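All protein chains but one are shown at their positions in the complex.
Chain IDs A, B and C follow the sequence of writing; residue 1 opens each chain.
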Amino acid sequence: MSVHYPALVVVMPVVAALIIAILAWVHPSRALPVAVAALAAAAGAAAMMLVRVLAHGPFAYHLGGWPPPVGIAYEIDHLNALVLAVMAAVALINLLAVWPQAEQRFAERTVFFYALYLLFCAGTFGILVTGDAFNLFVLLEITSISGYALIGLGRRDAALASLNYVFMGTIGASLYLLGIGYLYLVTGSLNMADMAAILPRIQDSRVVTAAFIICMTGLFMKMALFPLHGWLPNAYSQAAGPVCSLIAPLTTKTMIYVMVRIGLYVFSPQFTFGRLDLARAMVWLAVMAIVFGSLTALAQTNLRRMLCYVVVAEVGYMVGGFWLGTRTAMTGAILHIVNDAAMTLCVFLVVGTIGHQLKSDTFDTLRGAFRRMPWTMAVMVVAGLSLIGVPPTCGFFSKWYLLGGALAAGHWGLAGALVFSSLVNTLLFFRIFEIAYFEPVNTGNYGHAAPLRYAEAPPAMLAPMIAAAMGLIVLGLLTGEIVTRLIAPAIPAAIP
Amino acid sequence: MIWQLEIIILVLVVVCAVGALAVRDLLGAAILFGAYSFLMCLLWAIMGAVDVAFTEASVGAGVSTVFFVAAVFRTSRRTRD
Amino acid sequence: MWDDFVRLAVAKANYWIYIVLMCIGLWGMIVKGNLVKKIIGMNILQTAIILFYVSIASKAGATLPIITHHGPGTDSIQAVGHINPLPHVLMLTAIVVAVATLGVALALAMRIHRDYGTLEEDELLAMMREK
Partner (left out) sequence: MRRLGLITAVLFGGLLAYATPDFPDWGDPRSPASTHVSPYYIQNSLADTAVPNIVTAVLADYRGYDTMFETTVIFAAGLACLFLLRNFGPRAVESRLYRHRPTGITLRIEQGGDLPENSAEFERIDSQWVPYDLIIRCAGRLVLPFIQLFALYVVAHGHHSPGGGFQGGVIFGAALIFYALSHDLRSTLGHLPEARSLIVAAVGVLIYVGTGVLCLLLGGAFLDYAALAGLLGVDPVMARSHGILMVEIGVALAVTTVMVSLYYYLATAGRLDEGL
């Protein structure tokens, strides 16, 4: 059975989603155990694949038994084994943490929420392991469609935000599909490795250049890189809490992974960083994304909206690190994909819990939160420190690599932006801590002090959240291992 | 493969696409979109993509149009552009 | 010069039309204020891409990708004699994806209409600002 893990990791959530869709009409209460079991099994399979890659190196799985250029192949290597393991864990932890909220929030719809959740996860896992460019598009659409539905049933303006996301997402996916069509036109293949073998021979064709630009533009739309980020803040801040802490860690990070995969393994690094002089412009775009995201985050009065702009800035980190095209910066960017997924999970879980327990997520409601929800706020502190970049949390290490890479490449703009963003994050989070710890609790309408209710989340929600916070520190402590054993072999030798 | 026919269809496809976006009545736009899909399906049939044409005839010209009409019926026909 | 241009225009006629359609779809999605119009634009965009793929597949002088003679003698099947089937397969999937997206988009549009009573983008934005 162990050879089948690459297929199973994607198929198990799909099967569970189908079973849940049937159970919904018969035994709605059995849906949750099925969902948890499927995600746990998928996470287990992902972990086993990581172990196998560490022990024996990359391996492939031929779906339908057809070898690659003819059939579809899943290719597991150091890069996607690492990202997959973390994403699977994120999806599992999030489900464990949010199900009580979801049952309250969605009522009769909860069962379908689980089914869509699983389909979303299946799509994401599939994107991470697939070695076929068109298969990636299909999986991308699974993820998108379930994502649109999940976001669409959120707060007041959620449907509009979601429809905007539909438009942007569809343009992005269509552009990706068109780019793949261009590549198919000149290579005749859809398999990524096969394309990579053919492309160096025809690099000078205008079609290849156009394909590269179209593909990347599509991915930039999907990952919400400034100035194509328009859909993200609305969609994430309007989504319901349980949905937000699923989609925020997975969507943008997966798209950045796809960018890395396409940029390094379909097009050669020489092409990506050398052919078009695009790399330099992209780094500056990333710098603008970081500065814009940070400054806008500073102007927000709503916790969730503020974090959305922090996400926009974080996308800039990874894009900037990738397009610098040096080994250190690339290491930082890949490490940050993983770390950012974990950090985003953590903060959005906290915000979701605060929103659920205190019924609001403006800064004002945070007054006295440290006394009302000590454990939740402790998790918030860990996540905040990680986003700022304080050791030993994982955020510090990826930022360190990114900063080192920027300085070594002599790109002062990116280095400056990284430092600036860290400072802004410090400001943002210490402002939250200050409000939550020091500011007096709101006085009631008639001058009475409102009673300070203890509003800590139930243990069922708290435990996964604390596990996620521990995960941040564990990831930080494991940085050395991850970098030397997983990321170093994943970066092609052609990168200086 | 009569090339005159193909050119006519190509032109009509573009006309229907522009028409579907330009018409100031959503029901009309939905119907024009159906016509667009159907012409597209003819084009593909001419080009030998019979399976694709078949699918587009049933999906694009058939079911999609019904969905559009249903949505317009349940929302509003009015549009300002 | 002119001959070159004509040759280019005729030899790639379908490719030019698909570019025109894609631009129309994209333009419609950005410029049109009505949400249903935007959804129509989105569909035109997707259909244009399908046209592009189908154009890739065509081969001059080839027949349908269905093998008509049965039994032994399958060795004689020539690849040049049949249209490339792979893009057709991909586009079947793309059509399905398009109709799925259409369904979800229309469902969202109906929710919006239920909440706000309008589908015009500027009116929606004005309402959002008011609240």
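We take it that contacts are C-beta pairs under 8 Å (C-beta built on N, C-alpha and C of every residue); 3 or more make two chains touch, one makes a residue touch a chain.
As the structure is a prediction and not an experimental result, all values here were calculated from the model.
Novice: For the chain that does not appear here, which of the shown chains does it touch in the whole complex?
Specialist: A, B, C
Novice: May I ask which residue of A:44, A:58 or A:188 touches the chain that does not appear here?
Specialist: Result: among the candidates, A:188 touches the missing chain.
Novice: Per the definition of touch given earlier, which of A:139, A:160, A:366 or A:490 contacts the omitted chain?
Specialist: Here the residue in touch with the unshown chain is A:139.
Novice: Which candidate, A:52, A:109 or A:431, sits in contact with the chain we can't see?
Specialist: Here the residue in touch with the unshown chain is A:109.
Novice: If you put the missing chain back, which residues of chain A would it touch?
Specialist: Answer for chain A: residues 4, 7, 11, 14-15, 18-19, 21-22, 24-25, 61-66, 69-72, 107-109, 112-113, 115-116, 119, 122, 126, 134-135, 138-139, 141-142, 145-146, 148-150, 152-153, 159, 182, 184-190, 194, 198, 205-207, 209-211, 213-214 touch the chain left out.
Novice: Give me the chain B residues in contact with the hidden chain, please.
Specialist: Counting only chain B, the missing chain is touched by 50-51, 53-55, 58-59, 62-63, 66-67, 69-71, 73-74.
Novice: Residue by residue, what part of chain C touches the chain that was omitted?
Specialist: Touching the chain left out of view, chain C contributes residues 8, 11-16, 19-20, 22-24, 26-27, 29-31, 55-62, 65-68, 70, 74, 77-82, 84-90, 92-93, 96-97, 99-101, 103-104, 106-108, 110-111, 114.
Quick note on the criterion: only the chains that are shown with their structure count from here on.
Novice: Count the smallest number of chain-to-chain hops linking chain B with chain C, moving only between touching chains.
Specialist: 1
Novice: Rounded to the nearest whole Å, what is the centre-to-centre distance of chain B and chain C, using the mean of the C-alpha atoms as each centre?
Specialist: Averaging C-alpha atoms per chain gives centres 11 Å apart.
Novice: When the C-alpha atoms of chain A and chain B are each averaged to a single point, how far apart are the two points in Å?
Specialist: Roughly 38 Å separates the two chain centres.
Novice: So the centre of each chain is just the mean of its C-alpha atoms; given that, what is the distance between chain A and chain C in Å?
Specialist: 29
Novice: If a residue has to touch 2 or more other chains to count, which residues of chain C qualify?
Specialist: 87, 109
Novice: Check each residue of chain B and list the ones that touch at least two other chains.
Specialist: none
Novice: If we count contacts the way the header does, which residues on chain C are in touch with chain B in the complex?
Specialist: Interface residues on chain C, with respect to chain B: 13-14, 17, 20-21, 24-25, 27-28, 31-34, 36-37, 40-41, 43-44, 47, 50-51, 54-55, 57-58, 62-66, 83, 87-88, 91-92, 95-96, 98-99, 102-103, 106, 109-110, 113, 118-120.
Novice: Considering the complex alone, what residue numbers of chain C touch chain A?
Specialist: Checking each residue of chain C against chain A gives 22, 26, 29, 35, 38, 42, 45-46, 49, 52-53, 56, 86-87, 90, 93-94, 97, 100-101, 104-105, 107-109, 111-112, 115-116, 124, 128, 131.
Novice: Going by the contact rule set out above, which residues of chain B touch chain C in the complex?
Specialist: Its residues touching chain C are 7, 10, 13-14, 17-18, 20-21, 26, 29-30, 33, 36-37, 40, 43-44, 47-52, 55-56, 59-60, 63-64, 67-68, 70-72, 74-76, 79-81.
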